[in-house]
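Have a look at the structure that comes next, please.
Some chains have been omitted; the remaining ones sit where they do in the full complex.
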Amino acid sequence: MAGSVTGNIFKVMTWGESHGYGLGAVVDGCPAGIEIDEEYIQKDMDRRRPGGNKFGTKRNEGDKIKILSGVFEGKTTGTPISLAVINENQRSGDYGNIMEVFRPGHADMGFYKKYGFRDYRGGGRSSGRETLARVAAGAVARKFLSQLGISIKSYTLQIGSVKAEKKNIEDIFENQFFMPDKEAAEKAEALLKETSEKGDSLGGVVECVISGMPIGIGEPVFEKLDSSLAKAFMSIGAVKGVEFGGGFSVAEASGSENNDEFYMGENGKILKKTNNSGGILGGMSDGADIVARIAFKPTPSISQKQNTVDIHGENREIEIKGRHDPVIVPRAVVVTEAMAAITAADMMLMNLSANIENIKKVYGVV
Amino acid sequence: MAGSVTGNIFKVMTWGESHGYGLGAVVDGCPAGIEIDEEYIQKDMDRRRPGGNKFGTKRNEGDKIKILSGVFEGKTTGTPISLAVINENQRSGDYGNIMEVFRPGHADMGFYKKYGFRDYRGGGRSSGRETLARVAAGAVARKFLSQLGISIKSYTLQIGSVKAEKKNIEDIFENQFFMPDKEAAEKAEALLKETSEKGDSLGGVVECVISGMPIGIGEPVFEKLDSSLAKAFMSIGAVKGVEFGGGFSVAEASGSENNDEFYMGENGKILKKTNNSGGILGGMSDGADIVARIAFKPTPSISQKQNTVDIHGENREIEIKGRHDPVIVPRAVVVTEAMAAITAADMMLMNLSANIENIKKVYGVV
């Protein structure tokens, strides 16, 4: 079954493997007339790279995005936008024991059992590099949303046991974790160093905020805004949990505590005194910021010796070689923005047909 | 945009409002040759009713499901299975202040802003009764899955601040909360009584377990098993969070703690020493039980006075009359099973085309 396409109107199909020719995304259904260029997309691509904030030093200038179609004279034409990154290092390495052994915490066994064999080079399709294509497509979605006054911002709330508070959003570009909390970032750095030295890894939590979305976006009952966002976030490798607003903590709240009371703001806007809903009621945006939290598991590739099995049904030991991020959370921050943007773009387009008045406006019927 | 259809191959479309003629689901894409009858489906329908376990007393014999098509001589024919419940009480009540006032914590405002007006009778499409159709379709999916050795079981892990442990799964039919923990159920009962008397409400957490699924089910990269299940669960009204296996707690674990080591079991089966993955790796089933936890917010309909606004843009006070469940979690237990079953059925069918060997088996090609 086709699992590499997502979206109802704003559709994204991704392709590519970590050690193949390259990776890419094709965006179909992006409205015509939106200004976009490679430079705009590259900024998001760069944020995904190691040290992708001011703090870090870019190790090289790789992962260059190229627009292959769908943009003419600087604007989207309404036809498919093909985006690609060529892999710089396509040589087949020595995959040695990885070829036949299923790494714990990885998709190796699933791929092997599902398809009958697998591309064992660097994780193939389940590699973290797959998110390159999401980020590229997400940048297109983000540019479209910006035309409608919608913006998206993610940051890190937790690395291992170190929890951050949303103290100063400007600080996220000042530390390698994209944390809005300098002190927490320092603690996280120490913890990461310690963990890394033990050949171990860490997980964390990212918070994603969508601002500026009008009321009523999301399609009851199965294509709700929160259900679609949950699917989008959960499709990112290593994600184990998604929650909105109060999230799991609302289980302990009472209705009188949890309900957000409405009141009339200036300019006739309906506002809420609190935002326990995380900006979504009944699966539709309620005018407040949409707030999601996404839990990432620790990187499964660790250098410690682990027990496992191989494709021949034998028990084996494995030691994973090579350089692996001891925490993937910082690099995943922009990926959560990308998935939120792709989903929000689709939802904004789906909502166009909600009522006959919208449609009459487009077709100029009085 | 059409939001009332879900599924790629096993497709379900639901319809109906709480105070209209009735509610129903049409299941398209269910394989032919599966034995099913109204009695089988009715069992799940009954579990969704108040007091739907042995403990409770059924208040009446309502919500009778009827199969309108797609079943002939006791078996599914491969054509659409139309399922419907006629609403027994269709009379328009006195909706009074509800008509023009947006209830806090409800979808009223979203519906009004999205569609330009709304069906104000009992929540319309966002009523809890909408889940009737999900449960009916879910029973069809469950019957199909049972042919392949797959079963699904949900139970309550938390009501308000009262947390249960999975002590004895048989106990879930012995208390009104479907808790596998007698002591916790007693505490929850006391808490619920107290909260209810204050005109307030409670939320909770449900755990859903899918057993017997073969390895490799789920479609990378966007139609992963966990992303699809997350969407399905999150589409249930009042759900604010979904997590798998270790869930949010994995953020604090290290890789060496979190990775589940594989080993060879008897009969050549690959087993895992732990199940922190919740049965899903890389978006595909890993052979272990699939374990999800779903957080529900407290019922937003409370009898305490609340501040809000109306359709005219005026600040208002609202007191919600009528009988409302002070906690919806127990009735939602079977709904989580239904959504899991619908999703798992779809995923099992999607996987059929994963490799050429599967296909040759079906078409008898050597």
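Just so it is clear, A and B label the chains in written order, and each chain counts residues from 1 on its own.
In the analysis below, contacts are C-beta pairs under 8 Å (C-beta built on N, C-alpha and C of every residue); 3 or more make two chains touch, one makes a residue touch a chain.
Being a predicted model, the structure only gives us computed values, none of them experimental.
> How many copies of the one sequence build the whole complex, if 2 are shown?
Every protein chain is the same sequence, and the full complex holds 4 of them.
Everything below uses one rule, namely that only the chains that are shown with their structure count from here on.
> Through what angle, to the nearest 5 degrees, does chain A rotate to match chain B on its C-alpha atoms?
Result for this pair is 180 degrees.
> Approximately how many whole Å separate the CA-defined centres of chain A and chain B?
Computed from C-alpha means, the inter-chain centre distance equals 26 Å.
> Which bits of chain B are touching chain A when the two form their complex?
1-6, 8-9, 14, 102, 104-116, 125-126, 130, 158, 160-161, 195, 200-205, 214-224, 226-228, 230-235, 237, 239-248, 250-264, 268, 270, 273, 276-278, 281-286, 293, 295-302, 304, 306-309, 313-315, 349-355, 357
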